[in-house]
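Shown below is the structure under consideration.
Of the protein chains in this complex, one is absent; all others appear in place.
Naming follows writing order (A and B), and every chain is counted from residue 1.
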Amino acid sequence: MKTTLLATGLATAVIAGSFAVAPAQAEDSIYVPLFTYRTGPYAGSGIPIANGMEDYFAMLNERDGGIGGVKIDYDECETGYNTQKGVECYESVKAKNPVVITPYSTGITLQVIPKASVDRIPVLSMAYGLSAAAIGKTFPWIFNAPDTYWDGASAIIKDIARREGGLDGLKGKKIGYIFLDAGYGREPIPLLEDLAKKYGFEMTQYPVAGKEMQNQSSQWLNVRRDRPDYMIMWGWGAMNPTAVKEATKIRYSMDKFYGVWWSGGNDDAAAGGMAAKGFRTLNFNGVGKDYPVIQDIKKYVVDAGKSQVEPAKFADNLYNRGVYNAMLIAEGIRSAQEHSGKKVVTAEDVRNGLEVMNLDEKRIADMGMKDFMAPLKMSCEDHNGHGPLYIVEWDGKDWQKSGEWFEPMTDVVQPLLEAAADEYVKSNAPWPERDVPCAK
Amino acid sequence: MLYDIFVDPFVQMAAQPDFLLQVLWEGFVAGILYALIALGFVLIFKASGVFNFAQGIMVVFAALTLVGLHEHGVPAYLALILAIAVMGLLAYTVERVVMRPLVNQPEIILLMATIGMTYFLVGFGEFVFGGEPKSMITEELGLPTGSTAFQIGERGLLILQHIDIAAAVIAIIMVAGLGIFFNKTRIGRALRAVADDHQAALSVGISLNQIWAIVWFAAGIVALATGIMWGARSDVSFALEIIAFKALPVLILGGFTSIPGAIVGGLVIGFGEKIGEIYWGPLVGGGIESWLAYIIALIFLLFRPQGMFGERIIERV
């Protein structure tokens, strides 16, 4: 009884104490919160990305003393891919004047989109979240560079067409689509259906429920029955390795199995081992270590023992994707500094900075990212960039670049994006008109 | 519509008999694995009346211990022995820290305690081993990884994974072993006595605490076996914990206290789920696997509230 009372008292004291603590905030740094998840069922995909983002900022701070001489104060907030914690993370970082928010979960992005517009904090959801957010006129505060899911789906179809000798070659083909049965996996369906109608291929769907991620034998039995010519996967977390394994089990020809960029983790493909040779995913960041920027991270952060990454997992595909994401944030800040002429930029400046950001070949070379990424330019209207993509192929041990960078079918995607943005405005009425001028 | 529901699936089955065989095989393998998880539940429920929700996380924890030790350079078989030892330690701890102080509490309190254990083990497991998924060390443990394809008819093909065959064999050995253990050994008989009547068992000098530690240990070993098998099919990660929910309809079907019930229930659910998903699933867009088992179990329960092999519940005022 006494111990219980004591424990209750202690718990109460902890609770009371927690609100007395005010966050300390340095004046001469830029605060960048990173919503990450190293716990929960999706941790397998979340950890390498979190490491990549942290290490890039650590490298900037070590090598250049931050951006434009201002240190980056980055800080992880663990969401566990859970929307309840997403709100908490958002509210807890809001008080510390973040310059940009990276939600790293479709659900949390959807929560944050309307709030960020009111609180005037830009949101950068790199190639995830709400595709329609690419329309800058409707979503002035949201950026989802370098590509939307619809760009991704169209790019895969384009690559299949290339192998079949042109878009006409798609006629009569059967393309299977296996996806995580949630908003994320469902989003590409309208575009794929449109394209199927347009080019005369048949599409079959294989939904995988979130809690059945590691139990996909039924879906793959169906694949075996339907015998699709190609398979496309929209998977995440533990769904990816299981799917790759099941595909090898039914002896599906792996070089006809495409994944979106979020299915491109090294662990995902490694689950199938040598048998998964030929499995391919879309990519927009370089693979491997042969880039000056990765070497700098190794020199300043990893070798100095300041990174959480396991040596074997350094510079794997999702890690490099984290680096790419951090680079987008950093470049947004840098372009905000140039645009505003201030050193310590605010959230509004970074919004402008992202809008005028222009990563051309020269800038890419300066960052030590030649061949690591394609040029990317956003604008007032286009908050995405629809950048070029390329295919990586699993050689049994690692990802290898296969083929050149190519553009997604932006012409098909754009009308869908606009329609979706209109739809969003309509269902979220009264949605505020854009009240920030275009950054020039 | 009626044609789609009542005729078409059977037409499909007849049209591709080799595929039907494959579906049945997959159902069988899934059923065996469900039965293994259910077995862990039954063992503990029989001896102590605890509905052990932590069985799922025990599966993950056992498999993670095995793989984690191997990653640190421990040879595979030594890692296996150590993992068994860890499960033994866990069983002992659970008995001392959770079960003993909670003796005689209503079942819902015991259920909650196991959910509390789940929270603890999730945090502890991630803290120790990290959240990344790990590959099961299938080959190092000497388990087969290949597959054999049988030609059936002209185009027919039946692919059997060796690991699935191994899973079936191991499951059968485990069930047989448990059966012998329960029926032929002194501890096994004591265990059955405890299951029948706690107080009577106590009065003839059987130590409840010892029995409890033993069943938790046995459940831990079953969890390890399950973890190896599921891990070999996909990966060892915390998402695997959810698989344990699949054992619950199996339990209702078979009854909470019956080991044969767990096996038969597992097979019924395994077959029913795969056949339902493949042949009837497309009618509603697929993915019905997540709840079909529960609905099968629910309908079954309406006719036999104590499950297939469960003991008849007689209530008196």
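Here is the rule we use: a contact is a pair of C-beta atoms (placed from the backbone, for glycine too) under 8 Å apart; a residue touches a chain by one contact, two chains touch by 3 or more.
Everything below uses one rule, namely that contacts and distances are computed from a predicted model.
Student: For the chain omitted from this view, which of "Xanthine dehydrogenase subunit D", "Lipid II isoglutaminyl synthase (glutamine-hydrolyzing) subunit MurT", "CARDB domain-containing protein" or "Amino acid/amide ABC transporter membrane protein 2 (HAAT family)" is its UniProt protein name?
Tutor: Of the names offered in "Xanthine dehydrogenase subunit D", "Lipid II isoglutaminyl synthase (glutamine-hydrolyzing) subunit MurT", "CARDB domain-containing protein" or "Amino acid/amide ABC transporter membrane protein 2 (HAAT family)", the absent chain's UniProt record gives "Amino acid/amide ABC transporter membrane protein 2 (HAAT family)".
Student: With the full complex in mind, choose from A:T102, A:S117 or A:N266 the residue touching the hidden chain.
Tutor: Looking across A:T102, A:S117 or A:N266, the contact with the absent chain belongs to A:S117.
Student: For a quick check of understanding: of A:P48, A:G80, A:P122 or A:P241, which residue touches the chain that isn't displayed?
Tutor: A:G80
Student: Check the options B:M117, B:A239 or B:I275 and report the residue that touches the missing chain.
Tutor: In the complete complex, the chain left out is touched by residue B:M117.
Student: Contact with the hidden chain only, please: which chain A residues?
Tutor: 1, 3-5, 7-8, 11, 14-15, 17-19, 21, 36-39, 75-78, 80, 82-84, 87-88, 91-92, 94-95, 106-107, 110-111, 113-115, 117-119, 130-132, 181-183, 186-187, 190, 209-211, 308, 420, 423-424, 427-431
Student: Please identify, in ascending order, the residues of chain B that touch the omitted chain?
Tutor: The list for chain B reads 51, 97-98, 101-102, 105-109, 111-113, 115-124, 126-127, 131, 245, 248-249, 251-252, 256, 284-285, 287-288, 290-291, 294-295, 297-298, 301-302, 305-307, 313, 315-317.
One rule holds for everything that comes next: only the chains that are shown with their structure count from here on.
Student: Could you work out how far the Cα centre of chain A sits from that of chain B, in whole Å?
Tutor: Those two chain centres are 36 Å apart.
Student: In the complex, go through chain B and note every residue touching chain A.
Tutor: Per the stated touch rule, the residues are 16, 19, 22-23, 26, 29-30, 126, 130-133, 135, 147, 149, 159, 161, 230, 233-235, 237-240, 242-243, 245-246, 273-274, 277-278, 281-282, 285-287, 289-290.
Student: Which positions of chain A touch chain B when the two form their complex?
Tutor: These residues of chain A touch chain B: 38-44, 46-47, 181, 205-209, 211-219, 221-222, 224-225, 237-238, 241-242, 245, 249-251, 267, 270-271.
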